[in-house]
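Only a single protein chain was left out; the remaining protein chains are all shown in position.
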Amino acid sequence: MMVIRPICQNDLKSLYRLAEKTGVGFTSLVADETILQKKIDGAVRSFSKENVTKPTNEDYLMVLEDSTTGEIVGTCGILAAVGLDEPFYSYHLGTITHASRELGVHNAVPTLILNNDFTGCSEICTLFLEEDFRHSKNGQLLSKARFMFMAQFPERFTEKVFAEMRGVSDENGVSPLWESLGRHFFSIDFKEADELTAQGNKQFIAELMPNNPVYVNLLPKAARDVLGNVHTNTVPARRLLEQEGFRYENYVDIFDGGPSLEARVQDIRAVRDSRLCLANIGQPKGVGEGSHYLVSNAKVTDFRCILIQRSVPPGSALTLTQEEADALCITTKEPVRIVELSPYSRH
Amino acid sequence: MMVIRPICQNDLKSLYRLAEKTGVGFTSLVADETILQKKIDGAVRSFSKENVTKPTNEDYLMVLEDSTTGEIVGTCGILAAVGLDEPFYSYHLGTITHASRELGVHNAVPTLILNNDFTGCSEICTLFLEEDFRHSKNGQLLSKARFMFMAQFPERFTEKVFAEMRGVSDENGVSPLWESLGRHFFSIDFKEADELTAQGNKQFIAELMPNNPVYVNLLPKAARDVLGNVHTNTVPARRLLEQEGFRYENYVDIFDGGPSLEARVQDIRAVRDSRLCLANIGQPKGVGEGSHYLVSNAKVTDFRCILIQRSVPPGSALTLTQEEADALCITTKEPVRIVELSPYSRH
Amino acid sequence: MYLVRPVDFADLPALERLAQQAGIGITNFPANRERLNDKIASSRRSLQTDVVQPGDESYLFVLVDTSNEQIVGCCGIDAMVGADAPFYSYRIDEVVHASPQLQIHNRIPALYLCHDYSGTSRLIALVVDKAHQNPLAMSLLSKARLLFIARYPERFTKRLFAELRGESDKHGYSSFWDALGKHFFSMDFQKADYLSAVSNKHFIADLMPRYPIYVPTLPEAAQDVIGVIHEDSSQSADILLEEGFEFRGYVDIFDAGPTIEARTESLHTITQQKTGKALSLTEKSKGAMHLISAGHLEHFRVTAAPAEPQVAGLAVEKETQEQLAISAGHRIQWVEL
Partner (left out) sequence: MYLVRPVDFADLPALERLAQQAGIGITNFPANRERLNDKIASSRRSLQTDVVQPGDESYLFVLVDTSNEQIVGCCGIDAMVGADAPFYSYRIDEVVHASPQLQIHNRIPALYLCHDYSGTSRLIALVVDKAHQNPLAMSLLSKARLLFIARYPERFTKRLFAELRGESDKHGYSSFWDALGKHFFSMDFQKADYLSAVSNKHFIADLMPRYPIYVPTLPEAAQDVIGVIHEDSSQSADILLEEGFEFRGYVDIFDAGPTIEARTESLHTITQQKTGKALSLTEKSKGAMHLISAGHLEHFRVTAAPAEPQVAGLAVEKETQEQLAISAGHRIQWVEL
């Protein structure tokens, strides 16, 4: 069975192995033991905090484990609040209107405005699943388990949560936006800039990036075309978030123009529709048929989330198999949270 | 019975009477026959357009009529797209972070950035109900009838719709934000500036307002405190929109700092939950008891919307009384749209 | 011989012909009969007004080929631009962005819309018929204005500037306009250029970008022409640069042609010009070529002729005296060319 659980100190090697597979551009997971160990330390500390009343610098990194083999095959994370240590930058795609009634000219000019508007906001991030395991709805489990955690512990996150999506670049990693904008100000390569940012070093952005709005209509078409668009490989991830209620609100990455998607936690479909019920352990009907459901427990340190399938919609009490209950680290009559895996799963 | 319908040429006198009652600061309805006649002409033209495939400059102004007396007691409107003739200005409340790792200082500074981001966006506006009729859920009918129209004709509006809410000012009409910001640049009174804007004359904003972001932390506390807050009288209207799914997304009025609330049309509760069904005319059960429902017809020029009450939730066919059907301008088997008046109306 | 004198209404057809020849890019000299007539009227009114300090006066002078009394050139001075509507330019300022840690130190030029030349006197529209574009005629026409300024300093500001035509091809295509202005004006260069000459300039404030434009983000073709003088204007530019005009980082908002400026008192013609009596020469002069002017305001005349400076004044030929409508003993102003 595939189980989502908080990362633990024993996972360093597995995490390193995953990091090696992410490839260029996946800056939140770099194959560097020191950095990864720090990440694990942070996550362990975050999950063990008991009485969190408001988000600060917690980093909830989780892993997807194949419980039969003990193998770690994916990760996902939530940062409770970005930008509190190092500034968090984005471009806001705004509009400035220039009009002359006299000449009958009316131009609505799009502009890129540098900002730190996401400062203090929760971010879902670090989503990676091994290629061999991209089947059986593992991707959805990995991504949406985070919403179950947020639904259970909303006080640990901000009202609004966002996700940064990878922007457009070609097979050589060349980003059209970077080439016509960032390059002129940074005098370094996209890759280098991206890596510096990944290491949490953003000082240089304040130092080198121009403060004034950039007129989008003056950028070459290739650059304009990528604003707010995702890399081909990221299209499914974007669709998944949009189905959950995430929206593009005109914030883009300052380097590659990739969109940030945002939602109010309470408006996320999986949060809104999920409900708590008490678990029974026994022989449920219609296991392995019908709709998929996400089920999680209600614990922080021992948080678990799994996927179950039932032909009969579960009611106010949910019957789980012993294996499912074990995977969720619960015994009978303990509360669990359940939601349909996807908005259209009632087939 | 209280009925919402499009305004018509005969309504000039009634509209003038309403305009007289709105008082200072209600700039979208001024007691000036020429201006009001122009508004009516625009609305009549908009409602009579048959094949609208995308929003342009339509102005859907509706009135609330007491069908027993023929009296007009309220208005509400939707602009299909603002800012296409004259620029539409707002302030975006953004964040700029200044951090020095060396000194351990980290400041997230709020800024006001002048923009025209709502250009081309649909706006709900011009909501006014006579004081004597502020009972029997007339206010909700007036406000939400617009969502029924939008639900039926989404192609006539943009994906996102917004509403400007009146900001904070004291009993003498003094706005703390204006006093510490606008006044320095406009050299005229708040009232005068507000009136110019109401007359669609916004040239002077481009001419006189500074382009650069304004640091909110440098404004006096009284001014900072009103950003994004509404006038006491507007609190109920704000709550009503928020219950329908409208959200404050950090856009405020450039003069008084009142918030703009926005929503995707498809996410508005009354739009999302409303459904089409066929009308039967007869003796429905439980009339005048139980929950309130908004019911509208599916017509443009002859759009109507009323409030009904039923103790039994209507199913896929809705039985209406002859009086209700007449008020809706429909006969049996014609399609009608229905939704619960409020998210919590299933008592 | 050539003579420079204030324009008269009778010169309108000739001016129209010159304006058509001049073509695009000389925004302050549009081929529009009404506007030209206005300009003539304004010049005459200005000369007839008793001026204490510079205001909205403008002065227009014509170059006459005295052999046939044909008008072959034209130039002018605005006493002060920006009196009614602001006068816009781009100022090129460098923004410094440095990261000590990355050892990067970037100086990024950016164009800032400004009206720093509002309130300043401007030399305008030097236009000379192709057949007469020789150094003598060009210098005479250009410098005649400076003699006028030297004679009536109270009518002008202490700073003086001139806009030089920017790079554009013979079809009026400007790569700078194409990369920048076009996006904000939604019209072609010719039209914007024309409108800026004939209408009030308010539409510039309405339509131009309000934030600085970072030069490196513009296409190279546009970057290349910033501050570059159109080759047709290089001759008149040289005359002014030799006079002491300097480029201070301001360019035209449409075609990025350079604006050059000077303190009036430091210009060569103005520091070197002398005032004194006209003396008579009985024979052909062997002296150097001089610019010589005479006459008050409406009767102001300038010609270029050989002449001989003497202690008592400047000795000029009979013909020169006739051109200037003076005789020996009259007060004249001169400078060696």
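The letters A, B and C name the chains in turn, as written, and every chain counts its residues from 1.
We take it that contacts are C-beta pairs under 8 Å (C-beta built on N, C-alpha and C of every residue); 3 or more make two chains touch, one makes a residue touch a chain.
The structure displayed is predicted, hence computed values, not measured ones.
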Touch with the omitted chain, as defined above, among B:V52, B:L208 or B:C277: B:L208
Touch with the omitted chain, as defined above, among A:T27, A:N107 or A:N211: A:N211
Selected residue (touches chain absent from view) among B:M165, B:L219, B:A237 or B:I306: B:L219
Footprint left on chain A by the chain that the document does not show: 203, 206-207, 211
In chain C, positions touching the absent partner: 85-86, 96, 98, 100, 115, 118, 202
Where the unshown chain meets chain B, residue by residue: 96, 98-100, 102-103, 105, 107, 109, 111, 180-181, 184-188, 196, 203-204, 207-210, 212-215, 217-220
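What we mean here is this: only the chains that are shown with their structure count from here on.
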Core chain by centroid distance, with centroids computed from Cα atoms only: B
Far-end chain from chain B, centres as C-alpha averages: C
Chain A and chain C: spacing of chain centres that average the CA atoms, whole Å: 63
Computed distance of Cα centres, chain C from chain B, in Å: 56
Chain A and chain B, separation of their C-alpha mean positions in angstrom: 35
For chain B, residues contacting two or more additional chains: 203, 206
Junction residues of chain C, two or more chains touched: 206, 210-211
